[in-house]
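Missing here: one protein chain of the complex. Every other protein chain is in place.
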Amino acid sequence: MRMPRLTAFLTATAVFVSAFTLAAQAAEEVHVLNWKGYGADEPWAVANFEKATGFKVVNDFFNSEQEMLTKIRTNPGLYDVVMINAAFNDQAMAGKLIQPIDVSKLSNYADIAKDKAGSPMLNHDGKVYGVPWVWGLTALAINDKSFDKPPTSIAEMWDPAHKGRVIIRDDAVEAVQFGAIASGQNINDIKDMDAVKAKLTSLMPQIKTFWSSENDWNQMVASNQIDIGTYWSGSADRAKTHFKLPVSLVIPQEGAVAWLDAFSIPVGSKNVAGAEAFINYMIDPKFYVEWVTKVGAPVSANTKAVEALPEDAFNRKVMGSPDVAKRIQFQAPVTDEQREKYLALWQELKVNVK
Amino acid sequence: MATTRVLEWLGRFYIVLLLGFLYLPIVIMAAMSFNASPFYQLPFEWTTDWYISLWQNDQLIAATWNSIEIAIITTLISTALGSMASLALYRYEFRGKKFLQALLFPPIAIPWLITGTAMLIFFFGVGIGRGLIAILLGHVALALPYVIVVVSARLQTFAPELEEAARSLGANQWQVTMRVTLPWIMPGVIAGGLFAFAVSFDQFVVSYFLSTPGQTTLPVEIYAAIRKGFTPEINAVSTIIIVVSMALMLLTARFFKFGGEK
Partner (left out) sequence: MADQRAIGSRRGLRPALPLLLPAYLWLTVAIFLPLSAMVFFSFMTDLPLAGKEWAFTLGNYAAFFSQSLYSTLLFASLRLGLEVTLWCIVIGYPAAYVLAKVLKGRSREAIFLLVILPFWSNGLVRIFSWAMVLREGGILDTALNAVLPFKINIDLMYSYPAVIIGLVHSYVPYMVLTCYLTLQAIDDSLIEAGRSLGASRRQVLWRVIIPLSMPGLIAGAALIFVPVVGSFMEPRILGGRTGTFYGTVIEDQFVAVFNWPLGAALSFILLAVVLIILALAAPVLRRAA
């Protein structure tokens, strides 16, 4: 669930500037901060939760992680639940923005996959600061028309047969981490930047253009202009099932970048009980199945929720296969310095392509 | 003068070519509003569904009306203020005039992203905040330099002796301006106004920053659509706008003279 950068930037800026505390809230309200159109604001889900618990849900949205952090920093006490990408949990905890969660109050917590619940990104000093919710991948997707059988290796992108028909996202961090996978490195601990650079340099002549939104990707594949490119797992699934486009997700044997979204409770929440109830509802299998069927969703961190899906469901069959679990690398926090360094490398590559 | 006749016909043909170039993407935009695929996919499949769903898309329609309203007010204010300033820059010699003229270029040269960000920070800092007033402040300011440059170009062709002559015949400053100068620069004022409308109507950053929640403009909706899922409803609404403005413009051209015809 990422947004094109321009809108994200604009909203974030608007928030930086207009960061003034809003009105006080009624005790029985649960204020939730999340991406727009990302499960928690589905009208049927809100209605179900309100009927079951008596709490009233008030949704607010952010368009980038920076904006989310600014919102909770500048509105202490306003929010009860905030959705934070695990890679940013550290930063939120260090800024004393979120509080430890009493997981004994969450009946569904025990069903969360152990590797995700135990993630060092969400646990600090033996306390839980984030409850894993859903996860997804930045992997490859192919144009079915261009392949007889799906490729298995990331090296396919470098195949001269696809020259001028490869597409990647115009995002420095994603490009560098992708280069790390292609050069066999850990995305969170890139030792050999030169190898990454060499890999990406040789990829540049293959590239048709850079994409920035789901719409770009779908337009390109609809007009049969590309063969293969990086794509998000949820988007690839949506393109195939919802828009009926010839798109298939490929998780290369070399690996893929995974992200994990989790729920936290901000410091100063006025309705911790409501927050716990809401988080528990969000990781409930019943909610999840309905979300997948009605809208389409990433993979739940709750194993029981995934098992409740039909056997052949994409999120169960493909994403849930143990083989995939072995290959993917979860994205760790990226510091501002790293971000700037990656951008400098990325810009240099783009300039030299001329 | 057979050559002249031939050259004139060549000229007319050239204008048709230019209009063809200018309208090519517009025609495609309109065609895609009748194509079934949301991804501009060919072959073409005729449908009017996008117009039907546009009809039910209250948010998009409301945003369009907001944009039109703001653009009209912006056009009126910036054309008036800009023409006044151009007159002053033309008529009077004073120290610092070159500097004032150079000041017209920062708003054009600096990418609107940066200008818009600067505006937002400043407006909040001084308490103007957001809302219609703030949007107008921003749009008019962005349109002003265009109006001044365009009107000034026209003024350069104006002979000051005309003003002198009128004055010597006993006309006061106001009469001179309204009866002599303004009619001469009218084509420039009209062109400036049309550019001002375009600047405001397509302005995204300032509108995004400064509109109050729930109240959006068309460009803001278009960018949001690209992230939420673009549909040719956008093409449909753009097509309607172009067709309606074309009709209005041709009507205007039918009944008013403003091209500077002598």
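In order of appearance the chains are A and B, and numbering begins at 1 in each one.
As a working rule, contacts are C-beta pairs under 8 Å (C-beta built on N, C-alpha and C of every residue); 3 or more make two chains touch, one makes a residue touch a chain.
Only a predicted model underlies this, so the values are computations on that prediction, with no experimental measurement involved.
Contact with the chain not shown here comes from a single listed residue; of B:Ile52, B:Met178 or B:Met246, that residue is B:Met246.
What subunit B contributes to its contact with the hidden chain is residues 8, 11-12, 14-15, 18-19, 21-26, 28-29, 32, 40, 42, 81-82, 84-85, 87-97, 100-103, 105-111, 113-115, 117-119, 121-123, 125, 137-138, 140-142, 144-146, 148-150, 152-154, 156-161, 163-164, 184, 187-188, 190-191, 194-195, 197-198, 201-202, 218-219, 222-223, 226, 234-235, 238, 241-242, 245-246, 249-250, 252-254, 256-261.
Taking the complete complex into account, residues 5-6, 8-9, 12, 16-17, 66, 69-70, 73, 170-172, 204, 207-210, 219, 223-225, 336, 339-340, 343-344, 347-348, 350-351, 353-354 of subunit A touch the chain not shown.
Operating definition for what follows: only the chains that are shown with their structure count from here on.
Centres computed as Cα averages put subunit A at a distance of 40 Å from subunit B.
Of all the residues in subunit A, the ones that touch subunit B in their complex are 3-4, 6-7, 10, 13-14, 17-18, 37, 213-215, 218-219, 222-223, 243, 245.
On the subunit B side of its complex with subunit A, the touching residues are 37-42, 117, 120-121, 124, 130, 205, 208-209, 223-224, 226-230.
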